[in-house]
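What you see is the complex with one protein chain gone and the rest in place.
Per-chain residue numbering starts at 1, and chain names A and B are given in the order in which the chains are listed.
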Amino acid sequence: MSSMLELIEELWYLKRDIISDGFDLALYRLAEELSGEMKIHKYPSGEQCWTWHIPEKWTCQEAYLETLDGHRLFDYGDHPLHVVSYSLPFEGIVNREELLNHLHTHPTLPDAIPFIFKYYEREWGLCATRELVENLTDDEYRVLIRTTSEPGELKVGEIVIPGESEESFVLTAHLCHPAMANDDLTGVVVGLEVARTLLENPRPYYTYRVLILPETIGTLAFLSHHEDLIPSMVGGLFLEMLGNDSPHVLQGSFQPHSQVDLCLISALTGLDQDSYSAPYRTVINNDERQFNAPGVRVPMLSLSRVEPPSSPTRPYREYHSSLDTPAIVSQARLEDSRQVVLGLITAWECNQYVVNRFKGEVFCSGYGIWIDYRHNPEGHRRLFEIMERCDGEHTVADIATQLDVSFQAVWEVVEILLQKDLVWLSRTPHKTTPR
Amino acid sequence: MSSMLELIEELWYLKRDIISDGFDLALYRLAEELSGEMKIHKYPSGEQCWTWHIPEKWTCQEAYLETLDGHRLFDYGDHPLHVVSYSLPFEGIVNREELLNHLHTHPTLPDAIPFIFKYYEREWGLCATRELVENLTDDEYRVLIRTTSEPGELKVGEIVIPGESEESFVLTAHLCHPAMANDDLTGVVVGLEVARTLLENPRPYYTYRVLILPETIGTLAFLSHHEDLIPSMVGGLFLEMLGNDSPHVLQGSFQPHSQVDLCLISALTGLDQDSYSAPYRTVINNDERQFNAPGVRVPMLSLSRVEPPSSPTRPYREYHSSLDTPAIVSQARLEDSRQVVLGLITAWECNQYVVNRFKGEVFCSGYGIWIDYRHNPEGHRRLFEIMERCDGEHTVADIATQLDVSFQAVWEVVEILLQKDLVWLSRTPHKTTPR
Partner (left out) sequence: MSSMLELIEELWYLKRDIISDGFDLALYRLAEELSGEMKIHKYPSGEQCWTWHIPEKWTCQEAYLETLDGHRLFDYGDHPLHVVSYSLPFEGIVNREELLNHLHTHPTLPDAIPFIFKYYEREWGLCATRELVENLTDDEYRVLIRTTSEPGELKVGEIVIPGESEESFVLTAHLCHPAMANDDLTGVVVGLEVARTLLENPRPYYTYRVLILPETIGTLAFLSHHEDLIPSMVGGLFLEMLGNDSPHVLQGSFQPHSQVDLCLISALTGLDQDSYSAPYRTVINNDERQFNAPGVRVPMLSLSRVEPPSSPTRPYREYHSSLDTPAIVSQARLEDSRQVVLGLITAWECNQYVVNRFKGEVFCSGYGIWIDYRHNPEGHRRLFEIMERCDGEHTVADIATQLDVSFQAVWEVVEILLQKDLVWLSRTPHKTTPR
């Protein structure tokens, strides 16, 4: 069993274009780690996925840029990012102006090859460092791009951790992006480790579904072929960029008042005090968009490590470039992220309506839970503020949100009340007010 | 066919007291312009209109102020505003103190005759410039006011533009106020030109009802005698002071969250970028009050040109005075206002629930509607923010209000989605969320 970082090091350099042998290889290797728990769904090229269709499988056999006298300036064999993902084939001598129209550089990193993709409005294209491109002074160059597009199969890996309920919570990460590590192999390996832990733990209440897929079209393929599952999806979490050196950010869903949003956001503050949360579409856009979209509307949040909004290199400096390598990822940060995800899931499992068996205030000293206001006024106040919201109409997350404290701070009190048989938990509201 | 300004120049100096020959003459002249499309409703003096009753018709035959030695200081023949509208008759010699109790001046304009009216708590009264009144040094003066009050008929002009639906939108302006132009002949002529355009255009969805009437009592007379129409009145717009040199202001209705409010306010920003909007009762009070009042509660907004709130002469310098003449009105501004009103109506016609035929996000590049975030991040974001609210539960106005953009900016996207058959429009909510 490989560590998360070992898996990244093993798989990152594969040419994991959205439908490609490299993607399939990475997915099968990950399935192996899960000892048969991962099911692989296959969707053929051309298949309709709501308003979309599955592209062909794409392969680059060879590509390079040469001077007319045969000096090779760069070669696909040097780095997979030298060719635009899904580039059309091309061979010929082009003048410099035309070449520059097809040769992409990174906007901020002069020594990095950018990641460029053209899945649907296709043309031929190459990528190189700005340093190289700025030294191209000849009038003409020789270009060779040998790529093939052929019918293939988009693949989605699905790990289901069955729960008591058919209501499911979805964890997603995307495995595509050739020769990059943080975006989003880190989300993939964290998702797999979380899946492994959930499989080892006692059966949860919710069913958990971990999806490993190519970005956007993978989610659309899965959802459009599993419409029957959508009504029972109660929420989800996209996992993204979890290895780099930035604090955790939790991006809310399109429905900021959903129980999933309230629960995960209040729980994160109790799990990682350096973290913060932000509204939908203000941190990073990814597959969570398909879940949040019209006709689906599953509240899916997104957990990532991202530079602060003021940073000019947000989401992170090496984003979509050849510098996004395992060197910017650490096992310790991956492990922290895994713990945060498990902590969020623990909170979500606990998030129920707290129904009072008691009436009036609880006889705290009689139950041994008295906090003396003369010695701990803050604790005393908090205890009472929580207890007085245990009325069958507030969830744990509702109480935490109202009081602006962490989910865990509320749960600590609720757990004591449960032990004393003063409350019970309900999945649905259970009003106890007599009037 | 006269221009709007020509009509104002023709009619403004008429003695258009609320029930008077001058009012009737002006109304019949306007009806003539509409070639038989205006119906004239008549309500006799004394008729009950909910808690009100119709006053008598009022006429001033002659009036003047003289010194005891026969020097005539001013005469009703000089200007119709010299007599308080609905003044009781009076003849006699009065001392200066008593005279000043009955002789009104304008609070801010020393050279203007003010417009004063006493329709219900009647007494005799004259009006003059402050310059004149401050030079009255004699002990006694001779007053003559010959007026008659007699049974007459309040008249309301109604132009109906039939729509597919019996649900109606009401446009209103008042034709009363003797010898004044901007308040509110400008609203009247803009309303008539809008009516003419609507009659020439293809049949709209809503029925439009343009009402030309004497202020307050005219609206009460019409509404109290057409209670059956009220439940199908979905909204309205009062037209007021549209010729002077101030920016457009749209005053919201008593129900600031009504679809009419959201639609018209978000549409105005797309029609006139110098305009602004303000809450109910904070700009100008007029007939829209009767529509917004208890037992009627039709959300009626009010469009006017008014000086900014900080201005000491708000709503406008010449308001309710003899300086409110065609000289402060321009045909260009009237035409702009007409275009704004038509633009608001266009938006109102378009304002429906946008129902997605798609699920997930739309395959934008496949439909040729992709906006590249690398070149136009703002346009990209806007496109997606609008599409993701097309869920059968938001109207165009709801989306514009949520995103704080103009109605037209949203409609532009919705129109493209309609062309691509990706959405359809519904007059009622049509939820498409599976859960």
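In this text, contacts are C-beta pairs under 8 Å (C-beta built on N, C-alpha and C of every residue); 3 or more make two chains touch, one makes a residue touch a chain.
Computed from a predicted structure; not experimentally measured.
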item: Residue touching the undisplayed chain, where the options are B:105, B:207, B:251 or B:292; value: B:292
item: Residue among A:36, A:202, A:312 or A:360 that touches the chain left out of view; value: A:360
item: Option from B:169, B:254 or B:407 whose C-beta touches the chain left out; value: B:254
item: Option from B:194, B:220 or B:284 whose C-beta touches the chain left out; value: B:220
item: Positions on subunit B where the hidden chain makes contact; value: 50-53, 120-121, 216, 219-220, 223-224, 227, 230-234, 254, 281, 289-290, 292-298
item: For subunit A, the residues touching the chain missing from this view; value: 356, 358-363, 365-367, 370, 381, 384-385, 387-392, 422, 432-435
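One rule holds for everything that comes next: only the chains that are shown with their structure count from here on.
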item: For subunit A placed onto subunit B, the superposition rotation in degrees, Cα atoms, nearest 5; value: 120
